[in-house]
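One chain of protein is taken out of this complex; the other chains stay put.
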């Protein structure tokens, strides 16, 4: 395993360190790794994502699943946090997602508008906030502006900031697409440069080379690619996202390669809860088995 | 009847709970259901909506109608609230509508600009505020921004927030239209994710399937559709809107199905006041008869 | 005469009522009616409007004319108020116009930017502020936003708010034009819904029916039209504007019909000062004769 | 000579009057007239304007020239004021220019962004601030907005406000152009309406009549035109600008006509410093000779 940055190295304030410590060492395996359950798809995609497993439409079901499955945190929007987190407050860490959008209008050059504040997160007892940054979107000027305010509030209030660092926009579509090695590598670095404490990226696809800068043209294994991405994130803790539902074996292999590369953990949503309850728990336990092999030193 | 969320489950502050309690248990039937009389059409459509029943042009007539008809509240804009609510202040709850627009310029990709504040609502003795969110409009970035400020003010001042959650824009026009099951279901969920206390939606039309995501293609009865919409709203109280004037029998059936699905109530304007006074009262009493069958447990 | 709203009915604060009382009962006829002299054309159209009567270029001449003619107020922009109102401060009420624009760039879809504050009005001893709202312009989102701030400041400082409610924009051009019955009726209602204390409208032209909603297609006399417009303004005091210079007889007839309909008064600029001094006074006195026939009860 | 407004008539606060008094009576001729040396071309046009007289590239050279030439003030941007005004602080009044732009991007419909504050001017010991208003530009909404903030700060801090009132934009290009009588006349009036204390205009060209409103079509001598422009500025002190370098005789004649019309003074930059040092002083002295003939009464 590549070395992973320790909490002591990140230049964290007491508040940020206390909350990250709680997530990494007081929940889940408690070994310095983490697996998060994201549940913002009701806003991002609409209720259609719940048709595959009807109970998943109920936020209470999901929070309970996070608890039963041994997750280190649940990432939800303000409305659900206010109405449902109370039931299990403190039992599983809350990551309050601060921005989001529907996928109804064109998402060609997207921006994810802020709908909650870091103060909301503090009030609700959250241990981190999440922000979606669309790296490469022409709306980046607006995006960086609202991100800046979130980052400053998070610093002021000692709240860890997790950046969903997502390459998007017509430009990136012409440079290998949103999950090319080039795009994911740049996204990891951007989050690091802009002061994220934790960055969430998709798993890179080094074979997507159409239009990428020449440095990314060549033979790269997926392990080499994820190694480089973790390196680009440097002292920003890195989480690998599950993305759309896919085959379990491939998912588990991605997870293993990510941890091998020095990632701190995983953030898997639809791959977990778009199946029947016992199946969700079984798959989560397989992911956690992998995390168990990569404890903090 | 499907179960309906109780006021204890919604994570409400004392102020929000006190005001919602007043609306739901101290006015109208006082059984935990509600019927509202909306009267923002003078701004939204202009005086032409009053030609069908000339006295309806007078705000005083409407507020009196709400009182006589046993409504749980009247929803009006700031100008009318300032000039007319005083006459009947406290006799019928006021829902101050905080945004609105004329329908003169193109409404292809709409936004409803804010014209009053939650402070205005407090000052006028309102028991709730209303905000129109155009779900799916490309202007959603601007919309979410002004909504956020309203939501935060409403939280700070303990004022219940009712979201008029309306799918709109060219994108939704190409996905079944603004009252497709898909659109209404997404709108209900969006309001819930963004922290509405109450959401107002149109009755869904499951037969409108042109261009909707595949999950919404199939045989759905209108009862199945409204059941799903109420589920998507989860702990957000749901009101079904009457919309444009239509046949009474169809309207009453919609109302019944909505309450059966677990809706908290109805919000009917033109269907009520675009007819002669006694007829308005008669129709309102038929709606209230339905509500009487669905008391809170 | 149709009944006219009294100052007691408008839900006014002490400050607003005191200032409106001063305008309506301590100046002009002192009988509850009012005639205003607007003089913002130097900004709106440029000095060309003064070529018809050269002395009218001098703001001092105009303020003196308002005083001599027995007007209830003069409406001017900040620059002239600061430099010229001092000479006659208190002798004739000041309406500080808070926004305005030149007519040099295209005014197809206009917005009138704010150039002074309600605080400026207080500081200068004004008894009201004026705001031009372009009803139906696609810029209405921006317009409503700056209007909201003006309305809130006016409320906070007890300053009456007069809205120049002007239908404008390509959409209204296709619906009978800016002075169709439909457009003027909607404009009056919009100002009322948005919380104006007083609204200034153009006289409606019911014969302009090309493209108007069906409710406005039919035989309406000009008296019927202005009656409806005053009704749409409900408890918002209504002033009828003179507009471009036209024949005296027609003007006087419009004025009479307006007062008959329940208008509170008139606001005539170019029709007054675009003629030689004695002629201006003579025409003003004819308008005032009409007002004398419609005293408050 | 036409009468010129005295400082007592302008409705000035003590601070504004004190500073204007200093400029008009304690510097230059001290006779109530003024000549300013503007030096913002380094930003507006770039260093190319200094190729005609290389020493003019050095701000220190220019400030010294203003002092030697007996100018009433020097108008420069914040950067030069901070780095160079110190050397001669108090010896010649400083007009801090608060906005400006490069001429690199298209200036079709321009706006001049603010780059310094009235507070900066106070801190640096300035006796006035300058603001460029592009009258007629479609960007006027934005322009009026930032101008409003400058005007309010200037009022609060007792700082005289000089408006560079420049007709610009495609619309004015089609109405006789930026220095037509129509355009300059409207610009002078606009500054007055918006509350400028002093307005700087170009000399009007009454022969440019293509597309101007009919009132401006006719036989007007240049004296008639500048007389009208000064009248349109009413109680706003008027400065005539030199503009691009042109023949001395024509310039001096313009200056004379301007003073005859009631202008308060001149603001000549390139015509002064785009020549060798002694020549600059000689030409300035000719301008000052003209001013000497028009003392305040």
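The chains carry the letters A, B, C and D, assigned in the order they are written, with residues numbered from 1 in each.
Operating definition for what follows: a contact is a pair of C-beta atoms (placed from the backbone, for glycine too) under 8 Å apart; a residue touches a chain by one contact, two chains touch by 3 or more.
Quick caveat: nothing in here was measured; it's all calculated off a predicted structure.
Q: So there's a chain missing from this view; which of the remaining chains does it actually touch?
A: Missing chain, whole complex, touching shown chains: A, D.
Q: Given the contact definition stated above, which residue among D:58, D:91 or D:207 touches the chain not shown here?
A: That would be D:58, which touches the missing chain.
Q: Quick one: say which of A:91, A:193, A:244 or A:289 touches the chain that got left out.
A: Considering all chains, including the one not shown, the answer is A:193.
Q: For the chain not shown, which residue from D:34, D:111 or D:212 touches it across the whole complex?
A: The missing chain is touched by D:111.
Q: Please pick, from D:36, D:71 or D:84, the residue that touches the omitted chain in the full complex.
A: Result: among the candidates, D:84 touches the missing chain.
Q: List every residue of subunit A that touches the chain not included in the displayed model.
A: So the residues of subunit A touching the unseen chain are 9-11, 109, 135-138, 140-141, 144-145, 147-148, 151-152, 167, 169, 171-172, 175, 182, 185-186, 189-196, 213, 215-216, 228, 231-232, 234-236.
Q: For subunit D, which residues lie in contact with the unshown chain of the complex?
A: 40, 42-43, 46-48, 51, 57-59, 77-80, 82-86, 100-102, 104-106, 111, 113-117, 142
Keep in mind that, in the parts below, only the chains that are shown with their structure count from here on.
Q: Quick one: report the Å distance separating subunit B from subunit D, using the average Cα coordinate of each chain.
A: 57
Q: Averaged over CA atoms, how far is the centre of subunit B from the centre of subunit C? Could you give it in whole Å?
A: 35
Q: At least two partner chains per residue is the criterion; list those residues in subunit C.
A: none
Q: Going by the touch rule set out above, what shape does the chain contact graph take here: line, ring, star, complete or other?
A: Here the contact pattern is a line, an open path with two ends.
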